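Yeah, one chain of the complex is gone here, protein chain that is, but the others are all in their spots.
Labels for the chains are A, B and C, by order of writing; each one numbers its residues from 1.
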Amino acid sequence: MSDQNPVFIPGPTNIPDRLRAAMHVQTRDHRAPDFVETFAPVLEDTKKVFGTTSGRVITFPASGTGGWEAALCNTLSPGDKVLVARYGMFSHRWIDMCERHGLDVQLIECPWGTGAPADKFEAALSADKSHSIKAVLVTHNETATGVKSDVAAVRGAMDAAAHPALLFVDCVSSLASMPFEMDSWGVDIAVSGSQKGFMLATGMAILGVSDKALAAMEAATLPRTFFDFKDMMGANASGGFPYTPPLQLIYGMRESLKMLLEEGLDNVYARHTRLAEGVRRAVGAWGLELVAQTPDLYSDTVSAIYVPSGFDSNALTDQAFNQYGVSFGVGLGEMNGKAFRIGHLGSLTDVMVLSGLATIEMAMADLDYPIELGSGVAAAQEHFRSKTGAAIKSAA
Amino acid sequence: MSDQNPVFIPGPTNIPDRLRAAMHVQTRDHRAPDFVETFAPVLEDTKKVFGTTSGRVITFPASGTGGWEAALCNTLSPGDKVLVARYGMFSHRWIDMCERHGLDVQLIECPWGTGAPADKFEAALSADKSHSIKAVLVTHNETATGVKSDVAAVRGAMDAAAHPALLFVDCVSSLASMPFEMDSWGVDIAVSGSQKGFMLATGMAILGVSDKALAAMEAATLPRTFFDFKDMMGANASGGFPYTPPLQLIYGMRESLKMLLEEGLDNVYARHTRLAEGVRRAVGAWGLELVAQTPDLYSDTVSAIYVPSGFDSNALTDQAFNQYGVSFGVGLGEMNGKAFRIGHLGSLTDVMVLSGLATIEMAMADLDYPIELGSGVAAAQEHFRSKTGAAIKSAA
Amino acid sequence: MSDQNPVFIPGPTNIPDRLRAAMHVQTRDHRAPDFVETFAPVLEDTKKVFGTTSGRVITFPASGTGGWEAALCNTLSPGDKVLVARYGMFSHRWIDMCERHGLDVQLIECPWGTGAPADKFEAALSADKSHSIKAVLVTHNETATGVKSDVAAVRGAMDAAAHPALLFVDCVSSLASMPFEMDSWGVDIAVSGSQKGFMLATGMAILGVSDKALAAMEAATLPRTFFDFKDMMGANASGGFPYTPPLQLIYGMRESLKMLLEEGLDNVYARHTRLAEGVRRAVGAWGLELVAQTPDLYSDTVSAIYVPSGFDSNALTDQAFNQYGVSFGVGLGEMNGKAFRIGHLGSLTDVMVLSGLATIEMAMADLDYPIELGSGVAAAQEHFRSKTGAAIKSAA
Partner (left out) sequence: MSDQNPVFIPGPTNIPDRLRAAMHVQTRDHRAPDFVETFAPVLEDTKKVFGTTSGRVITFPASGTGGWEAALCNTLSPGDKVLVARYGMFSHRWIDMCERHGLDVQLIECPWGTGAPADKFEAALSADKSHSIKAVLVTHNETATGVKSDVAAVRGAMDAAAHPALLFVDCVSSLASMPFEMDSWGVDIAVSGSQKGFMLATGMAILGVSDKALAAMEAATLPRTFFDFKDMMGANASGGFPYTPPLQLIYGMRESLKMLLEEGLDNVYARHTRLAEGVRRAVGAWGLELVAQTPDLYSDTVSAIYVPSGFDSNALTDQAFNQYGVSFGVGLGEMNGKAFRIGHLGSLTDVMVLSGLATIEMAMADLDYPIELGSGVAAAQEHFRSKTGAAIKSAA
């Protein structure tokens, strides 16, 4: 496949040259004084992206999945009850992880295409008079369905039930692309990774952790060494790492934060909204439907789109890849064969999005979808045109 | 501007990662034995791209303009007569250079949008009974107008007039993108550069030189040192350079030739034709006209497109750049304000071309051009769709 | 600090340009068919480095420490007994991990500077009539002391005791630099990482796993999700990953294996021996002593060197870093302040080693060590000179 074409998978994202250069660093000594000077500000600046001043940031050389495991192991004990809703592949995986780690999962099944059910959470929490539920787990942006959940509403539910459970949020595919307010939403652990909104290579799990979560460590008996918060915080305090740090990613993270803060987080979010809306206009022009059931659930980082009845979404993504050299997200889990996904996060321009829309239109036409070539492109062009301003031309 | 968006200037072209990596080499000793092993095959393989077996390849650390100067200085003497037609900015510049170097220019003025006038050349050469014309200069691909000239026809004219003049061809923006047959066309010096079909950074002039041109060196009295063929050939023969070589570009050239020969030159040419035709379909859908007057003149590397009467092409390219972060070619010389240009050469995919078309449509709509958003994109999509095959997805 | 100077820490190693370029890849779709074609041969070729044909290779996006955790979690259950000897910081850390994961550690304390005590292992295993010991853990190359243990002898001890325990080996700082024979030594899990002999960035744990270890998974109840062997093997079988793979490192690994196999593993090992011996000659010329107690224990990847009585090794490494911009390994654990370390592994030449020796000599002289400037360099030069052959000039 041509390296020249952008990818439209919902992460890892297209990596801007600036960040590729930043990660291209030669080996340096991670025990030398200059590493300290590099790493401490990275942790500090990342707090701005999480929307926290009271929490702290902890990273591990791992993927986002490793970040989830770290969240559970450091705060919970075998047999602890957790409250989770399943409404997509990534919320499903988190449930699976809880079960494997011996947690007692109180599960709320929801239709795929919906988000975290604050009302049902409130009911469950209110019913839990003994406070046996130790944590509520929410996937902020369900990458499989393109659904953004309302974390503030979940916090509201917990408060309404006056329940002391911890609130854990998977923001892997939302952080640094959509607003995240760890402090005001009362999130205790937020889990993300390097390869989405931070536009870096895969390999660093990035967590925001509240004091309340840290306090829970003392009683937590799930075993942990690699993912131990205390070891990491202790080493970080003196500028070190409990084992070999992923130096290239840390340098990349430093530059990524510079890019994000130079553009301004609000501008970053606005850009994602504009790009996402362009895609949604195209979907409308094609006469197709999003998996996300209502506009308040629409994700600004990924759109999952149902193919028409009788069509196979895998054939569509295969055609786009094999014939035109462009990768789109396949339908995952329940959505396999039924929906494809367009990732529109990270370092992306209007121009790049239009090339993705033009490509998928050709693939749809090749497979005799009832769509008109250029129609989605035109709808997105109209949207992108109507928005003017200095920020538009820049990717990030 | 976003580095993520492709450029649509007619060179320098978008550089594929593979070639950027190849040029990223650390300093090596150009007097060491391994340089010889690197450079000799590069010269040899470049002959394939020029379409020559009997000629030789000579390079200089310079731009294509330096290559032109090398061609003149090594073969001509002050006062020598050269026959040239002016039909665009680049043929104009060559004429200017001849005059500055004290050559006697016999000029044939042609409308911009036409190509090298073989019939007029034949008439002029036939009239030159004393053979005072020492060289005929042809711009194969006039980058300012998107016109490809018929070099074989010029050779036919020279043969018909039984004239012994040298034939010099500027193939800066055609070589390695459109067929070039130095030997069968009887070209004596072909001048190109690193930054177009070879997809590299600017900085290396690349010449194909016939034995007849080399023989002309003995009598040529125009001064030359930096651009001296004999010094360069002498040093190259033992694997060296008469001064410091542009090492990074030589390594880049080696990899570029690998890419071109892996794809197959015929496939490279076919890809350029397909991409160019997609652009031309878009131009038709917009109801606009090419500067190139007839289809046989259409260039497969650059299209110059008249803006409608009453519009300013500079405002259009400015809008594309300022609002959407995409560079197109401005109108040069006579075409300034009247036409803009879309470069479609080098490492480029269907997908990238569609993004350029979508962008310029938005810019045209912003400036109230009477075009329909998506119309050009749709016409190009239809063309790209109709062509299938394994080669399509790859850039090069 | 100057990026131009090599590092002499015992990993991460100096990364050759070829591998930096390989890891510089733009994002590609890890669910696309070409990823399969990339990854499967990487796993296969890595087996050659482990010295296994019957085992399999499993990787995780983590550091080597994560690899250790994976080894334990997939094969053991809380309360299981493991037999370990402590003779350095890294064997110590493994013991700590076992304890945190609820394993019952049968510990053999050994002096730092010695290696795995095969005789004591044999005694312990012979005494364990009930076969309550489930695994024997050995650090092949103790990076803190520069001691290489005899894994074959440990296997001999296990066989002599006819004990069925699993044999786990930490080869993080030996694999791909010193001979490793997983099959013939009967190793059940060998744990390594990307940043040492493979000369890559940190971020990939690399494990060799025997069928016997895989069989132990069924009964193992330590919780695991991120590090689950079964998930990883299942996804790998169809060319995938259970979560986002560290793409850049996988491409880097592909190129690293090419480099290692092009040089030839035996040549790689011989080069490390030559470089290490040069360092040891320098140590002798300085009149200093290695931490490793006897020549059979000398590591070919790192030398830990006692500073003279009354000197502080930390002051020495600080001086080298602050004054000359070169990083050496500090003394770890018991060795802190008493010994410094010279890493001589990965992509390294005689010339680079000499620059390290010259630097530490200056730092020693600055601190009034009783050594003669140039003496260690001369001893190493004499050794490097005496060894001739085509392989010498190349790093890898």
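Everything below uses one rule, namely that a contact is a pair of C-beta atoms (placed from the backbone, for glycine too) under 8 Å apart; a residue touches a chain by one contact, two chains touch by 3 or more.
As the structure is a computational prediction, the values presented were derived from the model and not from experiment.
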Item to check | Among shown chains, those touching the left-out chain | outcome: A, B, C
Item to check | Full-complex contact with the absent chain, from B:32, B:127 or B:219 | outcome: B:32
Checklist outcome for this item: Full-complex touch with the removed chain, picking from B:3, B:44, B:119 or B:159, is B:3
Item to check | Full-complex contact with the absent chain, from B:43, B:222, B:265 or B:315 | outcome: B:222
Item to check | For subunit B, residues in touch with the removed chain | outcome: 1, 3, 7, 9, 11-15, 20, 23-34, 60-66, 68-69, 78, 96-97, 100-102, 193, 195, 201-203, 222-226, 228, 242-249, 321, 327, 330
Checklist entry - Going by the touch rule given at the top, which residues of subunit A touch the chain that is not shown? => result 17, 21, 24-26
Checklist entry - What residue numbers in subunit C mark contact with the hidden partner chain? => result 1-6, 14, 16-18, 321-326, 347-352, 354-355, 358-359, 361-362, 365-366, 372-375, 377-378, 381-382, 384-385, 388, 392-396
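By our rule, only the chains that are shown with their structure count from here on.
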Item to check | subunit B and subunit C, separation of their C-alpha mean positions in angstrom | outcome: 53
Next on the checklist: Centroid of subunit A to centroid of subunit B, CA atoms only: how many Å?
Outcome noted: 46
Checklist outcome for this item: Residues of subunit A that touch two or more other chains sit at 1, 3, 14, 321
